[in-house]
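Note that this complex is displayed minus one protein chain, with the remaining chains in position.
And then subunit A:
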């Protein structure tokens, strides 16, 4: 089984049943190969001399470039990814396992911006606005990513149109999960293969190796750059202590196999959703993620790192703020949409729960059918009437095949239906987050207005008190705050505009998405029924032969 680069790689391979079974044995086979062997082989295919490599070693000064070498005891790391005015230091814990002992199961958005200096210059796309470090990176690997800087000069709409044309011509598959390392420092490495004709990439087909924290790191960067200006950033898959610990510890049972497959599938869907976004696909971090053979370790995704703690604090602060901001909604569209998404969130969670119950019961049905099959076989052996004995044995065989069928159907129930719903629930949370960002932007604008008023009053007072030297300063401050008020208003209008567009795009994408997946799911149900007919039709003459 080669890479799972199916055309609609949001989903497992088309003919559902066989590939799942095949996959299992491949997993078992891969467990036996020395992890470094294939990791090196993977890298060897795409290793090119990259200027970028030096960069990573120098800016992220103490990060290891080789993913498999052991971590030094404790490092001071420059937090390159955070959306901050300057590099921050974060301490890594010693027993640092990428996929967390202390989980923050919800997605992470870095909301840790203190008063950010407006980096917005006139016009260009948000892709360059945020982060100095990223701009730094893109400059250095400039010869490889030639297309990008020129795009910065065009307007956002033009860019999206061009991208929109080839938008469907990118396909990502995540495959070949393999364990790297041993014990609690072990992690799973996944192969990320991109097939595309888009010009922003250097090649039309290429692969890299990534680990789970790399995905989280990517999401973290994207969220910090785009969410506050209204873009719906697809959420990354959730962390899981239990699942990952089992894999580390080397438990090669069915549940850890299932866990790895669940994660692989989720990572694939995550990347596909991300690249389907016309703005995000052009983001240098995304391009780098897909193309670069080496990636700086995304350390700030760890829960108990300094950045992690800061994130938690900010999240709490935001929750409080949300309660105290009361926005005068002048735009009915926003009010309606917000309500809709609120309702949708509720109902989707309920639906998700029902489908999870369905998966559970279907698995039970499979187990009980297998159990009955064994019992029927025993009964057949015990039966002394020859023809009836044979028929009972045949019945046992049919039921055994059916139990397999139920199990496969349970997989389809889960991967096609349940995971789809789970993804939607998380996506809607991201949408709600973007609405909140708008509220924050509004609030900032209002605060600026209040401040301006204060400054004006202060100036007036100074006027009366006749202190000419302080007066100039007051006038300067007024000028400053007038600017901020204008900026606030502009930001608010921009985010509102972006959100409208994003929501429109989101709704369209979801409808398409949903239809494709549901059709696949229904087809899996059809397949099950077809098989049932086949099995029972084969059994019927056996039953009739009882004489």
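Operating definition for what follows: contacts are C-beta pairs under 8 Å (C-beta built on N, C-alpha and C of every residue); 3 or more make two chains touch, one makes a residue touch a chain; residues count from 1.
Going forward, contacts and distances are computed from a predicted model.
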Protein name, per the UniProt record, of whichever chain is missing from view ("Sorting nexin", "Dynactin subunit P25", "Ribosome production factor 1" or "Very-long-chain enoyl-CoA reductase"): "Sorting nexin"
Given A:249, A:327 or A:378, the one touching the chain that is not displayed: A:378
Sole contact to the chain not displayed, among A:189, A:229, A:260 or A:391: A:391
Full-complex contact with the absent chain, from A:344, A:425, A:458 or A:471: A:344
Residues belonging to subunit A that touch the chain removed from view: 336, 340, 343-344, 347-348, 350-351, 354-355, 357-358, 361-362, 364-365, 368-369, 371-372, 374-376, 378-379, 381-385, 387-388, 391-392, 395, 507-508, 510-511, 514-515, 518-519, 522-523, 525-526, 529-530, 532-533, 536-537, 539-540, 543-544, 546-547
